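This structure is in structure tokens; I'll ask about it shortly.
Selected chains only, in their assembly positions.
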Amino acid sequence: MSKKVVTMGEIMLRLSTPGYKRFNQAEKFDVTYGGGEANVAVSLANYGLDPYFVSKLPGNPIGQSAVNHLRRFGVNTDYISRGGERVGIYYLEAGASMRPSKVVYDRANSAIAEATLEDFDFDSIFEGAEWFHFSGITPALSKEAAKLTEEALKAAKKHNVTVSVDLNYRKKLWTPEEAKETMSRLMEYVDVCIGNEEDAEKTLGFKPGETDVTKGELELDGYKSIFKQMKEKFNFKYVVTTLRESYSASDNGWSALIYDGNEFYHSRKYDIRIVDRVGGGDSFAGGLIYSLVDGKDFKDALEFAVAASAMKHTISGDFNLVSVDEVMTLVNGDASGRVQR
Amino acid sequence: MSKKVVTMGEIMLRLSTPGYKRFNQAEKFDVTYGGGEANVAVSLANYGLDPYFVSKLPGNPIGQSAVNHLRRFGVNTDYISRGGERVGIYYLEAGASMRPSKVVYDRANSAIAEATLEDFDFDSIFEGAEWFHFSGITPALSKEAAKLTEEALKAAKKHNVTVSVDLNYRKKLWTPEEAKETMSRLMEYVDVCIGNEEDAEKTLGFKPGETDVTKGELELDGYKSIFKQMKEKFNFKYVVTTLRESYSASDNGWSALIYDGNEFYHSRKYDIRIVDRVGGGDSFAGGLIYSLVDGKDFKDALEFAVAASAMKHTISGDFNLVSVDEVMTLVNGDASGRVQR
Amino acid sequence: MSKKVVTMGEIMLRLSTPGYKRFNQAEKFDVTYGGGEANVAVSLANYGLDPYFVSKLPGNPIGQSAVNHLRRFGVNTDYISRGGERVGIYYLEAGASMRPSKVVYDRANSAIAEATLEDFDFDSIFEGAEWFHFSGITPALSKEAAKLTEEALKAAKKHNVTVSVDLNYRKKLWTPEEAKETMSRLMEYVDVCIGNEEDAEKTLGFKPGETDVTKGELELDGYKSIFKQMKEKFNFKYVVTTLRESYSASDNGWSALIYDGNEFYHSRKYDIRIVDRVGGGDSFAGGLIYSLVDGKDFKDALEFAVAASAMKHTISGDFNLVSVDEVMTLVNGDASGRVQR
């Protein structure tokens, strides 16, 4: 039987300009739905797990379309509460070469940001579950959402569910001070922590090294020092980060680093021609969770997660629509892209 | 020189499903911008007047796109204040036959709904203007917006500007009680009042006759009684309404009625094969205002307005993109639709 | 809890030319999936029942896309067996006015046509089910498929499941002789029989009246005589047919007739401006089954089914994406198509 995993967060309507059009050129928007934890859930469905996405969406046709979109890709939507006023939106303009992609958020007052404890029965939600994943976005949505996240974490722990977090700092949602206050408290429930230097500093206060992300350079040493501090303070089982080298909006380098408290392991690096990089980090989390649930050791898990998320960059939309077989072909060394007949 | 006219209200992002797709089938949205008073302004630009649209839009690329869209069709955007959080949205699904079109609003907390008196200098705005038009939607957006509308009306009157209103009751924005309280006060500044029976009842409290709009029948007698009451109470120069006969979502009958305090005049009726009926009422207001500014008598003005707005139903988007010549061909009796080479 | 209903048949890839393009003009095909019993299942999901679609689809990405498409619209796909060589296809060119729509089938050797008893566990499938629906297409697919249908019917009866059939004669799949031999045998399991005159003659041998379908005239008397014979021979609880008046490819009249062995009831008739008429009959069956499961009397059930299927003609694709509320608005007399805000 497939294994129950739970993710909780916001799913937004994503409106993106087609091709490389700028917002003020667009006469059409491509319509899809996505959001950190929903994206993770879809990855898990593709790998054969049984993911449940916990959220709230309005009872109108836009909310229904978001539900349908999740169902289409195999996510169980039974725990999505219906009500509230609106579906959050993000507008996306794809960049190219030296022109960066641009995201405009319009997510205030979304249904999940205004949800309350009455909307969810966390005991049933975590009954029989093996894993719970959330990101730093969920508690940042509103004070109420932070409470919800904390209650979910308590219930998860009560049911012995392993917990992962993707720190994902969003400066439009809260200040570093607000983030730190909430996130530090939530970390006590977390087993696996994913986050880059900026996230680690802004949400947990760990001082980053000298890495200048705009230079596209990596400073592994900075990470190692931070990971050790994190492990020490929160006793995470694993601390993990992806390492993106932004050569341009069209080409990126992509690898990851994991620390098990004992050893640092730096994955293979992929050079990627980008189709759509939104959701890249979520697909990494999805690959990692699947691999750990599946019983892979932490190095194999990291290689699976990096390969899976490298492939995400070639797929349009937030969701990573690849199978275990496809990822394993890449993990096993075939990056040739030869036609499969 | 062309004549300055002013309209004030909200312009929204309009997201509509292509073809006759339902919301949960859509993978693309057609993108345009529209809103009652903006639509009127575009009509006036097409007829050669010099319309200024007064509103507030955020400084982000979505707000900029709305500004660009107005400019493209000849509307002066100098009085649009920039700031605030979001552009209001309405989602549109086009109906057909017995399946009605569906509008889902997501307009709360838009920039104009949160605008304040500091955003506008009404003295300059109405300097040299000949006409001011607003609808019942604008004061319904928020308490602040109601104040703004009242201040605009005062300034308009100070500058001897003729004022028209389209009552346009929106039940999602306020209750009949709220509407009546505000709208009754505003009516003292109005010269030309446009509104159907439902609007007259919900925003001004005039009791409708027995017209059952879902039956698609017209009861002119009910209208006549209401128009007389309205004229008496608010001393409007003209009271006007369009008369829509909804045979189905695909076919409508369309005519209008005007009362000058003396005589009722019922226009020619058009049977319309509908392409896009949103903005039909606004295009009627635009046709009427143009005709009155242009000095037509009230019957000719009504025929122009009805013909213009009949044509709007054949044009996609909120805006009525027809010229005076095109409207006059129809007014003059050629509804044959023969190819013009 | 929602009620389990089961439908069994083929779901095909539907490739249709956009707009009104002819096949040899098309540079793109619109892609969706559909088939009689799948279409019925989607209707039932929209009305809040819990439909399971039984079929077989290949393990390749085209088969997976069909599965995803069903899931998206709420159909349970747990009983879809995976394997076989291909997904059946139908090509569709939409007609207009006097030019008929055209369907080209390419469905031979599809996975479900080559499925065997090993692919399904009918005991679990019908465990707890309330209704089973199939059409005359399923047993026509292959000899093996006819056997499968018979086994399904036996299992359904064993579990006290009510059974409905839509006779749906397909001349490309079998001869009237073949149809009669198989279908007559299957009728003993059927409670509710849907079928027009042509179906009744070709699949069961009941002699049609003088109705000439190309004339677009209805001969209710012919139907009444046939329905009586059908009721007598097979002891159906209800005999039902839709009555289509083909004025042209763009406009049809649409009503239905039901017979409960006692009384004939002819529904309200709708005149429809057609968007997509494929799946019209299936949406009727879906409306009827829902209504009967829901406990409506047979006249109310017929009115719901006719209204629901009239609406289907305004929706693109095979599936009828309307809610109970939307159908009831039409049943209750509002066919005005006025915009719903």
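Letters A, B and C mark the chains in the order given here, with residues in each chain numbered from 1 onward.
In this section, a contact is a pair of C-beta atoms (placed from the backbone, for glycine too) under 8 Å apart; a residue touches a chain by one contact, two chains touch by 3 or more.
Note that the coordinates shown come from a computational prediction; the quantities given were computed from them, not determined experimentally.
Novice: With 3 copies in place, how many does the full complex contain?
Specialist: Total copies of the sequence across the whole complex: 6.
Convention: only the chains that are shown with their structure count from here on.
Novice: Can you list every chain that touches chain B and also touches chain C?
Specialist: A
Novice: Validating interface symmetry: for the copies chain A and chain C, is the fraction of residue numbers used by both over half? Same or different.
Specialist: Homomeric contact, same residues on both sides for the most part.
Novice: For chain A and chain B, what's the span in angstrom between their mean Cα positions?
Specialist: 44
Novice: Taking the mean of the CA coordinates per chain, how far is chain A from chain C in Å?
Specialist: That pair's centroid distance is 42 Å.
Novice: Enumerate the residues of chain C that touch no fewer than two other chains.
Specialist: In chain C, the residues touching two or more other chains are 73.
Novice: Okay, in this complex, where on chain B does chain C touch?
Specialist: 19-22, 24-25, 95-103, 105, 170-172, 213-216, 246-251, 277-278
Novice: Could you list, by residue number, the parts of chain C that touch chain A in their complex?
Specialist: Residues in contact with chain A: 68-69, 71-74.
Novice: Can you tell me which positions in chain B touch chain A when the two form their complex?
Specialist: 15, 18, 22-24, 26-32, 60-62, 64-65, 68, 85-87, 89, 91, 93, 102, 104, 106, 108-109
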